[in-house]
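See structure below.
Of the protein chains in this complex, all but one are displayed in their positions.
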Amino acid sequence: MTKIIVNGREVEADPQKPLIAACHNHGEHVPHYCYHPGLSAVGSCRICQVEVKQGEMPARVVAACRTPVAEGMVVNTDSEGAHGSRRECLEFLLKNHPLDCPICDKAGECSLQDYSFQEAQAEGRSSEPRRKLEKRKDLGDVILLDQERCILCSRCVRFMEEVPKSPQLCIGGRGSHSVVETWQDTPLSGNYQGNLADVCPVGALTLKDFRFQARVWNLTRVPSTCSECSRGCSISVEVLRNGEVKRMRPRPNEDVNSYWMCDHGRFSEDELNRSDRMEPAALRDDAGQLTAADPVDALRVVRNLLSVQSQALFLASPYLTVEEGEALSKLARSCGTQAAFFSPEPNDLRDDVLHTGDPCPNQRGLQEAGLTPMGSEEWAAASSSADCVLLLGERLLDMLGDEALEALPPTQRLVVMECRASDHAAVDVAMGIPNRVERSGTWVNVDGTAGAIRAARSAPQGVRALVELLADLTTTSGQPEEALSS
Amino acid sequence: MNDFLIILIKTCVIYGGLIGAAALMTLAERKFSAWMQLRYGPNRVGPWGLLQPLADGVKFIFKEELCPDGANPWIFRLAPILSAVPAMLTVAVIPFAGDVTLFGVDCGNLSITDLDIGTLFLVAIGGLSVYGVILGGWASNSKYSLLGGLRASAQMISYELSLIMIILCIVAMTGSLDLRAITESQNTGNPLSWNVFSQPLAFVIFVIATFAETNRHPFDFAECEPELVAGFHTEYSSMKFALFFLGEYCAMIVMACLTTTLFLGGYSVPFWEDAPWFIELGSFCAKAGFFAFLFIWVRWTLPRFRFDQLMHLGWKVFLPLALANLLVTGAVISLA
Partner (left out) sequence: MVIVKRKTLTLAERLYLPEILRGMSITFAKMFKPKVTRQYPEEPLPTNEVTRGQPRLRQLIDGNLACVSCGLCEAACPAYAITIDGQETDRFIEREPEKFEIDMLRCILCGFCEEACPKDAIFMSTELELAGFTRASLKYDIDKLKRTMPELAPRMDYIKRINERW
């Protein structure tokens, strides 16, 4: 560790990292565009200038992202000289950057906007016209490029080279004709394109999926964990005022995902915004129709089933949290059996960056909670011999498929606690539960790192958490009927 | 039978007129106050807002009847009646015009009854109206109402004394308690024979005392909005409040009629001793109307007195003056 003085404070800095990282680590914010802590530093934007005094030499202004840390450095991030160079740098950047912030989706989280405001650099001296370039350049299914807004920081180019290691972007042209482009306009490919919109400090690279969907200051950000594979990337779920999940973005986490997440996880919000939610409780009536019922009655029916039927099969969804897994195994033990969770086949999305290919985000957590993994064949065998089957947790019906339910023996009773509505003929009792942005809990990822999921919105009216339902079933087993209604 | 019918018709006509006049007075109050403040006043209901009292009446009927928790329900209901009825009863003895002959039928004097002791009746019944105020104030179970009721009763009793002393002067001069006789004694065709010229001091005291007696500005301590919300009728709503309202305006009209009768020659027409009855009635209405207007005019001109000033004025100024006036009147009569 190297000792340097930042703004009059002696701090310890990692000599392997540039000066800007040391400043950031100690709470002194230095503006930056081309520098990104997860990427190599090139020093192309020059906005990160700070004043450094070393030894007897006079103080000079240097780019903090390309300056290595040296013992005894005296750094002033707030000096007049540093601010002056930053202002001049901004004037150059704003020379060609269009002033379409009211239209731009980045507005509100745009570094250029923030630093212009911070440095009070709004007006330039140039009277030349701005560059006229392509405003809506299609870069594949995920990304749209606005070449006028680009400040040529080359973060996107470095990201494609360094993280997914598939260099597809480059800066073509020279001088004022430089633009970010792909080879002969080939569309981008790969599972990590979404990160380009995150690394872009301005609104040049934007997600097609999020284009004009919401103003970023209207979004509520809730830290959570990605559900789409057992990597369990830290994400922030961003919801609009009506509770709609508008986008999911990676949250820096050195232990798991560093600064990135894959497109498979990023664009999984459609499933969360589905409107065909299951009723708080539904029972099959005499006419054979599933009709809405009082949750208390539904719970009573389930409890009676569990006390009457000798062979109950508890199958949980792989999306259950550790807490829900514990509650379920407790209930299964009180019924004299062991609960299982559905362990789906690995998919072909596995790569060397983040995606593990295992769609279950809580494989390890559920096993530690006492649940046994169960594949499709085991499920087919176990379900045909059970008197009563309980399917618990979100997306389980989709994973099993309708054929699996049709294969169940007709005498068998089927209880489903799901998010998505189902009117399958085999279902006897159906209860709605909150999905993964409506409840809080813990998932344990493939490396054994715990990741919290947190409720970003409230569950639909009347829907109770699965832990509560399971706890009610456990505590009221074998008790008189009145205890349930109270 | 014929007499009974005539009296019945006269009763209906006079009470109808009284209630109509009271309704008109509420409109006049609002109109005149508006004009004095450079406003228009009610002008939406009917032509020039003439149907406004009707609209107010409908509104009163449809308002919610409230009885405060802890109030004495019977006295609470009785109080508005006690306030309105005496004020309306007293109008029975006031002669509005001389003998009326309609369609060849001699209907007698235009008053409900020609009571020999009309003045006494008037003072006695009028004195009852204080009960309405104090009972309403007490039965509401409210601090404001109670204080308003107390003030009103103190004030009415204080000024009643002076009022009676003044009436006594007139009675002494006329030698009769009959209001018709008092009117006739002034009905000589010469306006100088009106009592206002022989008793100017009594006239001034009487007019001021009527303001206090009817709880009108500048002596409206029974209501006194800044201090007592609305005084004795704070807790009243709907028709019960309307009865208090009616009582107040009837009392004003009665006092205006009484002032006319006692001091301005009642229905007498200047320089026309034997005027037909409808001219006499017009003369009476004009005089009484002026005093009714005076009530409104003073209300929208003067600020309210302080309660101690009111008591000071009543007991230390008006009562000695009225007594002295009575003494001088007696002396003059016995000497002459």
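All chains are identified by letter, namely A and B, in their written order; residue positions are counted from 1 within each chain.
In this text, a contact is a pair of C-beta atoms (placed from the backbone, for glycine too) under 8 Å apart; a residue touches a chain by one contact, two chains touch by 3 or more.
If you're wondering where the values come from, they're calculated on a predicted model, not measured in any experiment.
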Residue of A:His26, A:Lys135 or A:Arg277 touching the missing chain in the full complex: A:Lys135
Of A:Ile103, A:Ala120, A:Ala292 or A:Ala381, the residue in touch with the unshown chain: A:Ile103
Where the unshown chain meets chain B, residue by residue: 32, 35-40, 204, 297-298, 300-302
Where the missing chain touches chain A, by residue: 100-103, 107, 135-136, 211-215, 217-218
